[in-house]
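In what follows, a structure is listed as structure tokens, so that the remarks can point back to it.
Omission of a single protein chain aside, the complex is shown with its protein chains in their original locations.
By letter and in written order, the chains are A, B, C, D and E; residue numbering begins at 1 in each of them.
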Amino acid sequence: MASYSGFKYFNVTSPAPYVAHVEINRPSKLNAFIEAMWLELRQLFNQLSEDSEVRAVVLSGAGDRAFTAGLDVTEASEGGILSGNENLDGARKATKLRRHIAEFQECISAVEKCEKPVICVMHGISIGLAIDLSTCCDVRFCVKDTRFAVKEVDIGLAADIGTLARLPKVVGSFSWVKDVCLTARDFGAAEALSIGFVSQVHESKAAALAAAVKTAGFIATKSPVAVQGTKEVLNHSRDHSVSDNLRYVGIWNSAALQTTDLTAALLSGIQKKKPTFEKL
Amino acid sequence: MASYSGFKYFNVTSPAPYVAHVEINRPSKLNAFIEAMWLELRQLFNQLSEDSEVRAVVLSGAGDRAFTAGLDVTEASEGGILSGNENLDGARKATKLRRHIAEFQECISAVEKCEKPVICVMHGISIGLAIDLSTCCDVRFCVKDTRFAVKEVDIGLAADIGTLARLPKVVGSFSWVKDVCLTARDFGAAEALSIGFVSQVHESKAAALAAAVKTAGFIATKSPVAVQGTKEVLNHSRDHSVSDNLRYVGIWNSAALQTTDLTAALLSGIQKKKPTFEKL
Amino acid sequence: MASYSGFKYFNVTSPAPYVAHVEINRPSKLNAFIEAMWLELRQLFNQLSEDSEVRAVVLSGAGDRAFTAGLDVTEASEGGILSGNENLDGARKATKLRRHIAEFQECISAVEKCEKPVICVMHGISIGLAIDLSTCCDVRFCVKDTRFAVKEVDIGLAADIGTLARLPKVVGSFSWVKDVCLTARDFGAAEALSIGFVSQVHESKAAALAAAVKTAGFIATKSPVAVQGTKEVLNHSRDHSVSDNLRYVGIWNSAALQTTDLTAALLSGIQKKKPTFEKL
Amino acid sequence: MASYSGFKYFNVTSPAPYVAHVEINRPSKLNAFIEAMWLELRQLFNQLSEDSEVRAVVLSGAGDRAFTAGLDVTEASEGGILSGNENLDGARKATKLRRHIAEFQECISAVEKCEKPVICVMHGISIGLAIDLSTCCDVRFCVKDTRFAVKEVDIGLAADIGTLARLPKVVGSFSWVKDVCLTARDFGAAEALSIGFVSQVHESKAAALAAAVKTAGFIATKSPVAVQGTKEVLNHSRDHSVSDNLRYVGIWNSAALQTTDLTAALLSGIQKKKPTFEKL
Amino acid sequence: MASYSGFKYFNVTSPAPYVAHVEINRPSKLNAFIEAMWLELRQLFNQLSEDSEVRAVVLSGAGDRAFTAGLDVTEASEGGILSGNENLDGARKATKLRRHIAEFQECISAVEKCEKPVICVMHGISIGLAIDLSTCCDVRFCVKDTRFAVKEVDIGLAADIGTLARLPKVVGSFSWVKDVCLTARDFGAAEALSIGFVSQVHESKAAALAAAVKTAGFIATKSPVAVQGTKEVLNHSRDHSVSDNLRYVGIWNSAALQTTDLTAALLSGIQKKKPTFEKL
Partner (left out) sequence: MASYSGFKYFNVTSPAPYVAHVEINRPSKLNAFIEAMWLELRQLFNQLSEDSEVRAVVLSGAGDRAFTAGLDVTEASEGGILSGNENLDGARKATKLRRHIAEFQECISAVEKCEKPVICVMHGISIGLAIDLSTCCDVRFCVKDTRFAVKEVDIGLAADIGTLARLPKVVGSFSWVKDVCLTARDFGAAEALSIGFVSQVHESKAAALAAAVKTAGFIATKSPVAVQGTKEVLNHSRDHSVSDNLRYVGIWNSAALQTTDLTAALLSGIQKKKPTFEKL
């Protein structure tokens, strides 16, 4: 795996072949995000996206207390986007805000755009930006003590970094989505599981991480052509009609089926042994 | 709150600060809808939408027996749209029908377009138009005795006032949606909860109403800028791609973040006291 | 019912008035699909779509072991699309593959395009193409022993015959969809029910088939104008915005409401007797 | 024709059978629009839309000097939307502005939504709102002295009542659209004709009006089922893909072809006499 | 070239290498279309689409008088879709009509779906279906005597076989499109050229055909991978946003650039000799 030692706010390790584990690393502040962190996050996931040594990613938060407490509000209000604009008129403030939000969104969306599947492990405090971030991941696991909340309404704004765009497409009950987004109320692991927001609940963070690494490792043994195509086409599907998506996957596979992975996978099935796939 | 005493078919009260309670008021006919009612409904929700004294709405039906039994079929077949067109050719009948349906849809959609969150409380008979109407609401609660049905197939038509457009986007199982829409079968509160159509089931209408007023009242204590932006953006999200919605919420918040509610909310968090927000 | 005796790979019977039962009939090969089968499937469902003696369809697989084991991989790799192209460059291979996929997709999509509701009964092995095929059906029932899997990743490709386009719109948890599509893991009847992929689970194939025939028969007693309009509009709804769909159903019903089924249905309600509807 | 005498800012006459001529009537102010005018405009075109005595509409401006000079800026800045909001924060101002713009747009869009074709006759000063308004019309004629401009940039705003949404879809050169919208420069009748913005240029207002009445009268002799369907489907086409539009027109005509106009039109062709069509 | 001798209503010849010339062949009836013709047309263009001996197609009409006079109205009204339905209610008539229109549209759209570029040569009477058909072609040439008309309004219907869906996307002036579609008036070659509907006007049918064959032949000397990809992507572009289309062409070319045509084309450029491309 390429070097990922240059990141200040993220630990990157490889707990299994072709698996990268990304840990949000600001536990003293409950992994709350400051601007430098989301800029780093973009850079990190862009690198993972093209790193041929990586076929699946696990994302979690360092420390016992929080996946992330979301935006570091203190930093945002002190040196942040909202300060120092007193002399601007409303349109000019809006321009600054629009650019700021767009870049912030793009940084978080880098997790979704990463070509490799990302499994998110949530624990403890998982509020605000935690939801934006986790809805960019492909699969979500959590610990039974997780406290989730779409918290933005409580700090006076509509969530704008992805939650309102993705959450209605991630779970099936619009009544539930509106409830948690409009009230900003907490919800726990059991509710998250029952609504389909997470796929697994574990007793401890260690157990959840182990399960995520196991699933990621399992995915990483499979054809990367097949796996990465599946992620791409499913995300395309979410935002397009069935007919558009059928057309898209047909074009996609007109190249992807020209892979030796097909033969390797078929042979391994016949020979009952593990296939090996070339790098991608 | 502005005066809402002029409505014949709807009672409007204010059970909590900034909360309006709208009651469909034709209990002698199981709250079945005649044309005058949906015209009134549009006018009422358009008024609520811009009434700065209102920050959340509860919608329920008067009487013990029904939220609403849907379209008043007797009225519709006697003086209604389908009568008196014997001499028109098929195209001209179609024109009359199309205009009629379009206006009917627009009246019911006024509930969705209302800028304030609407919590629906369903009880007893809740069939046909009851489903169209409730899918325009943001959150749905019900009483355990509720009898739901997408009943239109049983009177010979495909539901055209919104159920077929919104129900697949309100719950997550398309197999279930097709089942209840194609068979017109009844379903109860437990099934509605398990499929995610409603968010809460209560023992009695009184309990359901109390819960709805409590949730509405809770929402009404929050920043109206944040709450109304959240509703708007979630509805936009349902009908647009993630990338379109990220762009939209960015533009939206470039104005919405220029609110004093942000400071008020942050301060109240620090000072552990309830914030007060300006009218909107 | 018109004659359906000419099909080699499908048995067609009529277990109830206006109900057709289509059975995939290659049990010696676990109902695995070869090209001749999907070509026949298209022809069969196109015929059912316009057969006025048919108002609902049940689709199941012959034999005890499998609804279908999916693509017949042996046939596909021997005489199939991927062989004999050694001398073509990558673009020319892609053209052949694209045309092949497009036709394959169109054949399976014929089940969705069939104007009549289709209830799918799944049992035993139901993997790969089984999922593509079943997501084209309107309602899914299964037997408790069913073993489902989105298996394509395990043979080295992203599923391209419809699963990735339709599955995210058929169930509500995107985390679950990504999990089963990226890992290709098995899942069983209970999981399929709880996630909303199927609507009913039965003890035996016989019981599941009986339930499907009963539901199909029930649907077949209703106005075909109403039923077929409902199917069409719900499928349109999945792929369009709410406002587009309201407009569409308004146009649709401007003709459909000009049916005698409305009166027949209303009268039957008043007279408490079963209505009879003209052919469609 | 129904009575249209109650409108203060619009004269409505009938210069030919089934033709309504709407004249913007505030010549002393160059037909500049105040809020009362656009509210009236909506009411007027909604009425025309369903008036079975009207099959085509001509829209022009009273007086010699202007079709319309656009928004009455004096009124807008004095008693208008931008005044009296000093105490509101940026989000609350935005809410007021958004509601105001939405209603203004809806009023002007009533011309597009009118089911009958509208031919616009432009002369003299035709700037700002004149372009918004005319792009809602189906066909545009003008006088050779017309002075057009997308003037909004010169008063400090992006045009928000329809020009930026419709102009790129009304003419074929995006370079030209950007040029006139970004510079706010004047352009004349010859340029408007050559770019396809108008279809005819006439020597005088009288000649242009006569030509418009003649074309409107000609359209009014044709099947209103055919004409109104054509307008509807063309507008739908502008905003949808070809496949969506083919599907839409198929549904539309499944009712519209059930008209006696077909026979009347065919017979009149054979008999070489003018057909008569029932009201619509 | 494969055999095309089995077609009754179309002559197919090969006037130049890799060029097919399709001639509508019912000159005694002004090449007016009956149902058998459009069914044949679909079959013919589906065959051309996959015929590796064909790289470009010219479409014209036999005889001196007409490209095509459109639908054969006599046949349509006698044995056609509108007859024999007297006993059906409005909804059932609509179903028959909808199916009929959908199949008719699909047949004509086969020209657009044909993977090879199609150049249309229009002369004489070119009305009604002539416009639907020609807007499915990629490039339009005409003779100076051509008489065009979107004639459907004159027979009492909105054009439903493609003109209203495609014409607004084929030329740049919506005012002109509405004018010719609402009035059904004739327009000539000069107007068609100036509006951009046709690309070339010629003195005689022979000259127009020669020019079309020359252009088709020129296209046929180029890389079929490049040419067919260009047609596909341009049609996709018409119906999708720029961002969707950039994504689509990227996927497309990820396979298409793996062609030996790239080298062949580059070498031929350097060596100043004509490249040869493999069949596609």
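Everything below uses one rule, namely that a residue touches a chain if its C-beta (ideal position, glycine included) is under 8 Å from a C-beta of that chain, and two chains touch if they have at least 3 such contacts.
Note that the structure is predicted; figures quoted are calculated from it, not measured.
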Contact set of the excluded chain (shown chains only): A, B, C, D, E
Which of E:37, E:71, E:114 or E:170 contacts the chain that the document leaves out: E:170
Among E:146, E:183 or E:215, which residue is in touch with the absent chain? E:215
If the hidden chain were put back, which of D:16, D:97 or D:264 would touch it? D:97
Across the whole complex, the chain not displayed is touched by subunit D residues 73, 77, 82, 90, 93-95, 97-98, 101-102, 105, 109, 152-160, 162, 164-166, 168-169, 171-179, 181-184, 195-196, 238-240
Extract the touching residues of subunit C with respect to the undisplayed chain. 90, 93-94, 243
What does the interface between subunit A and the hidden chain look like in terms of residue numbers? 50, 88-95, 99, 225, 228, 255-261, 278-280
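Just so it is clear, only the chains that are shown with their structure count from here on.
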If you check the contacts of subunit D and subunit E, which chains show up for both? A, B, C
Distance-maximising chain from subunit B - centres being C-alpha averages: E
Which chain pair shares more contacting C-beta pairs: C-D, or A-D? C-D
Distance between subunit B and subunit E based on Cα centroids, please, to the nearest Å. 48
Enumerate the residues of subunit D that touch no fewer than two other chains. 90, 93-94, 225, 243, 251-252, 254-259, 261
If every chain is a node and each touching pair gets an edge, what shape is that graph: line, ring, star, complete or other? complete
